[in-house]
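With one protein chain held back, the other chains of the complex are shown just where they sit.
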């Protein structure tokens, strides 16, 4: 509603349904005056309702497997054709762990699954950037954002191999941010978002307790998907041109909390009744 | 030019002259639709030309010594009177080291000067926040920003006791951010800015070489004062409501660089002609 | 029991009674072959039983107020006289907040108390280092350690202005570590220790719940005072000569945990019975 992105063109990965962070970002970017193109895998397109979003945003969906370099190149080329010009901003909101899905614990990983986790959740970001640079798909001062999580810094039980993938994702943002910045003035950042009740997030067992904890730990409470979209828009805009290679925490303060009174008050109820996990499930 | 701050009211500390970061922030905030009030010490008001800025921004200058609690309280009260309402955002851009000014090295500090450094450059931020909370001077979801520097994390020769002051300043942002967030939904952050050729910055001996180095290390180059102002405006806006207790690097990527090819190329010229400092001045 | 410190001479601040971290360090350093000198304030010497420790370690107690430069200089001179030589290692384990003691909350600080907190808990470390450098009291490759806490990075409710003091303390270790390293090859580090049931630690209200939480969060449990002493001895030894300007977490893994299954299991008991703090006490 500020026209922060007027005249800008963006490509958005990872919208599945109206709960998705990417969905909210697409809506907000469009509201702020951007033209956008949506993309997701063919499976996700069938499974979700991204076409509805495309209609709302007056645009198209171009299917692509983000782990496949030639599909990415095709996507970028088609996107530029659609825009009749280069891209100004990109959101990468893609993550998947087959080890999590199949219930493999972190000390019992299937290494083919791990390779898939990395390929989908981290290397896809490199493939996107390398392809974009090769075909010169992004305008000078363009802005690329990938979605991260605090598990890249701190271990959370059950987050499993996704933690390692997020650590690698943030490293790719730095490594490629250096190169893309020096040569093309393009900035690359990750945003580390509160746990959010998306379809993907809800798949993590025990997420309810964790979200209650982070809500009470964070002085401003968990950041919602709508708030994520608001912040994303500022990072895509021309007002943040000298921020690059950073991971920015958008989490109500959680990442810098050691213990809040609210969370401690909840925890303390259990002090007289100490219990242990039944297993290291 | 986006009306990002329309209807908002801000208080800005530390504008001395047109080179000041605070000066640029005042101009940009005003452009973005905010009403502002300016403040500085009586000495700085005489020494600089803040009244010119006040005229441009159609506002007043209220003198205050930021180390004096009753002057801060008076400032906040006068500001609210001027606005006929509470404050939405505050910029704290205040720092001074008498040890630096007087040429005292870090291993020869005068401890009265150190206390002054801390009082002016860090504790003043706590006094401002405590006073504001006591008289309930800031609206819900208000945003407070203090200016920091990477010396809070990494040691730079000659930055002296200002490094310790900045480390403490960032800690205050976290500590008070927790309390002001949980009780009043107010967010507090620091922005760690590239070295900038302000009047204050230029006072640091040898700043020219350092600025050349950081320029060549940063893939996007040093961030300017104008760019700082742009970014500040986003942090004051409603689009960044869930960012708090953070220190955000606005520095063209410098903080996450270990070594760039450009800086190394410069450095390598000296490899055949190694020289040592004449003294640990 | 390894003779890790044979021939070395150390000065240890902050032993009050047998629960003190500094007490354990003194005992372990002595066991490992070091000669030591103990120091504390006159009040603490009366209040605790440091003389007992001196007897055990076959040494003396030299009283000194660590905030008073001339007393520190006298202490260093007396220590060198006692040793008939320079010092090889120093432990700084000194912290006190009058705001905490007097029940002043962080948004209601008394600024004279804050100055005292900083002077005792952080600036005293600078005074010690500056005095030692001036009178050349430490041997080359000497090792200086100060005790820190994770509150320097992450906010814990009720830790109050000690968080800011610890942030400053860690900054001083970096700033002075640079200078003392380049000129005299002396290394300066902080160790960030688990909450420990010392006399000082026990004074913090609600410490029991927090210690239960950190115990369950840390894969190896909280680090004890004895374990702290073991680690300290390695940092004083010749085996760690190239570690300087660092803050090392000795905490069973706590600092890098986001959420453990054990802590979550405790917390989850309260999910059906959400309660809020009665006040922001």
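Read from first to last, the chains carry the letters A, B and C; within each, the first residue is number 1.
Definition applied: a contact is a pair of C-beta atoms (placed from the backbone, for glycine too) under 8 Å apart; a residue touches a chain by one contact, two chains touch by 3 or more.
Note that the structure is predicted; figures quoted are calculated from it, not measured.
Student: Wait, the hidden chain, what does it touch out of the ones we have here?
Tutor: Output: missing chain touches A, B, C.
Student: Any idea which of C:20, C:67, C:244 or C:270 touches the chain not displayed?
Tutor: Of these options, the touching residue for the absent chain is C:244.
Student: Need a quick check: the contact residues on subunit C for the chain that isn't drawn.
Tutor: 2-4, 174, 177-182, 185, 187, 194, 218-224, 227, 230-231, 233-234, 237-246, 248-253, 255-257, 260-262
Student: In the complete complex, which positions of subunit B touch the hidden chain?
Tutor: With respect to the unshown chain, the touching residues of subunit B are 150-151, 153-159, 206, 208-210, 212-213, 256-271, 273-277, 280.
Student: In the full complex, which bits of subunit A touch the chain not displayed? Write them out.
Tutor: Residues 69, 105-109, 111, 114-115, 118, 122-123, 126-127, 129-130, 133-134, 152, 154-155, 157, 160-161, 163-164, 166-168, 170-172, 174-180, 182-183, 245, 280 of subunit A touch the chain absent from view.
The working rule: only the chains that are shown with their structure count from here on.
Student: Give the label of the chain whose average Cα location is farthest from that of subunit A.
Tutor: Between subunit A and the rest, the longest centre separation is with C.
Student: Which integer distance in Å separates the CA centroid of subunit A from that of subunit C?
Tutor: That gives a centre separation of 40 Å.
Student: Send over the residues of subunit B in touch with two or more other chains.
Tutor: Residues 174, 177-180, 182, 245.
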